[in-house]
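Below is the structure I would like to discuss, written out as structure tokens.
Excerpt of the complex: some chains, original placement.
Which chain is which? They are A and B, in the order written, and residues in each are numbered from 1.
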Amino acid sequence: MLGKIALEEAWTLPEASSSFDPLSLAPKGVIGGDLGANLLDIHSERLSQMNENGVELMVLSLVSAGIQGLSDRSAAENLARTANDALEAAVLQNPTRFAAMSALSMHDAAQAAAELRRCMTQKRGFVGCLLNDFQSAGEDGNTMLFYDAPEYDVFWAAAEELDAPVYIHPRSATPLIQAQMWKGREQLAYSALGYANRVNMHALGIITSGVLDRFPGVKLVLGHMGEHIPYDLYRIDHKLNRARFPNMRMRKDKLVRDYFGSQVFITTSGHFSTPALLCALTEIGADAIMFSIDYPFESIPNGSVWFDEHVRDSLNSRDLVKIGRNNALKVYPKLKETPHELKEMTPSECGVEGLKTDEGEVEFGLYNKHWSKRLIKQ
Amino acid sequence: MLGKIALEEAWTLPEASSSFDPLSLAPKGVIGGDLGANLLDIHSERLSQMNENGVELMVLSLVSAGIQGLSDRSAAENLARTANDALEAAVLQNPTRFAAMSALSMHDAAQAAAELRRCMTQKRGFVGCLLNDFQSAGEDGNTMLFYDAPEYDVFWAAAEELDAPVYIHPRSATPLIQAQMWKGREQLAYSALGYANRVNMHALGIITSGVLDRFPGVKLVLGHMGEHIPYDLYRIDHKLNRARFPNMRMRKDKLVRDYFGSQVFITTSGHFSTPALLCALTEIGADAIMFSIDYPFESIPNGSVWFDEHVRDSLNSRDLVKIGRNNALKVYPKLKETPHELKEMTPSECGVEGLKTDEGEVEFGLYNKHWSKRLIKQ
């Protein structure tokens, strides 16, 4: 599909090396050949693969845990500013192909709000912000700051005022929890399940504490097909019995599920599962789902082939184009403005309708282009 | 769900008794107690059941085969006018609860266009028209007129100009085919499968003959969950190999599937199947599906309980409200105008969000209201 927009795409700058060591995740040669180099690159290999795979625009954000991993407040605030300045410069080199999400220190909500305001109003190319789960704090880095606490309302107010969607991204656990639960279990410490488990609790905390009610213009975005929440929505709402939790601040006439599609959205980043997508399609609807890759932790062609060929095989083209592109323009309205200037596209413009008669195509539904020779061996 | 709109709802007038004998379909006591009386009634029992089941508006049409069953041209044209005049009068008694589809004689396309124009411009309460498959013609009633023939372009031009969606409804077969294929097989002659099989070929003929390309403002509506077409879409398009059918007039750069959601829509009338609905949801998308009942051949509470309880259990509330109401206002824009004045509604306004805290509800997801006593025995 042409014209795809990808939202959860990581990038880093040399100054951030203290907060993310790619070797901690993968030895060279394992993920994408050289994870460190891929994170630093924007306009070369990354853009070339975007071109080859119909990805029109990537929204870039500082690699996790990013600022949230810095338990020292001033180090965090300084690196956020540095990163945002660098990202603005990078994005403005090619603003019809790249946009930016702010990195924010969440030690102090007012300072976070101010930095978000700086990005959204004084800088160019920013369309929202991305927070990597809880903010590390304390001398040993074991204190966790969660943004459902009342003191963060000043931040949420700014996000609403600036129409800046807040992407809630996973991060690694504290040293204490790592040691307590996963010593000698590397495969759990870095498991997909674990990342999702942590961040989905944080997101649920934000929703059930009433943030979305007090700030009805706030939009949350969750990656990895919603971090399990769409699958669990019935049970989450079912067990939030209002008589058991009389002090829960979320509106009593709303359910967690009711926020999806208006204030909560999910992306497909790194969870290229058609059954999970179809489950989300029924539970939260096509209007609440957006394409993303999670580059460079995921391969651009892999995510794109999944979407362009496999999802296309299971989904009508109208919803395909909503998910692949148009929903992102609704959730992130800044993408339609200068300097990005993106527009909604039709299925025909995205190349997912009709036969390619100009290429001699006369038959729909070919999974293997040649009649007698098997071309696809996966 | 409150605010539902139902589109394929039959009605008759005494003058039409020659073209439809309810006893041919069901002895008294079998379908809804008294099919004949139910067809004649609008403002009494029918309205009362609509009230009890959250059906805000029914669009009424003359019962099948209606005018299409009259092989005599002038009888057909006369009854169409009589029926349309009577339906206008009936609808205008309560135009916020009822609207009308024109009945048309299809013996002569220009006359059909004129009668449609009369309904849509000189009369009030009409929002589109409904055709019961082919028009019977010839002395023995065995001639079938199909509307993909070039001479019908004058009719399609009028439908486009008047923004009148054309509902293609099934009807019984000709006497010849009845005798040839289903003698002694009553259960086949009146089977759901047979009705769908006939009308889906007619609809496919209209699409593949290029009517929708020549008249891009024309909208077709198919009942009974699309008369099998959504399930068969892959194969239909796959086998319409352009090299085999070089003379097919449909645009070569479009597929049959591409018309769904923009020019072709389906309703749920009489096919209260959640698996079929979910299949249609992926193949053609929530924007292409509209709720309908098929009263009085189907029970209003049965169709409504299916939609309000069972579909609601399998579908997010945004898509539920699209299908139950809002899509109909897009496909039939006249419903938003005088004298109907319907408006789009939100899930909350339709009562399909949140807890009913005013009724003391504290827990989501109860299929059986009482904790320990089984109330629903089906």
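What we mean here is this: a residue touches a chain if its C-beta (ideal position, glycine included) is under 8 Å from a C-beta of that chain, and two chains touch if they have at least 3 such contacts.
In this text, all values refer to a predicted model and were calculated from it rather than measured experimentally.
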Full complex copy count, 2 shown, is 4
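The rule is simple: only the chains that are shown with their structure count from here on.
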Whole-Å separation of chain centres (CA-atom averages), chain A against chain B:
42
Quick check on the complex: what are the chain A residues that touch chain B?
234-235, 237-238, 240-243, 251-255, 257-258, 260-261, 278, 281-288, 314-319, 347-348, 353-355, 357, 362-365
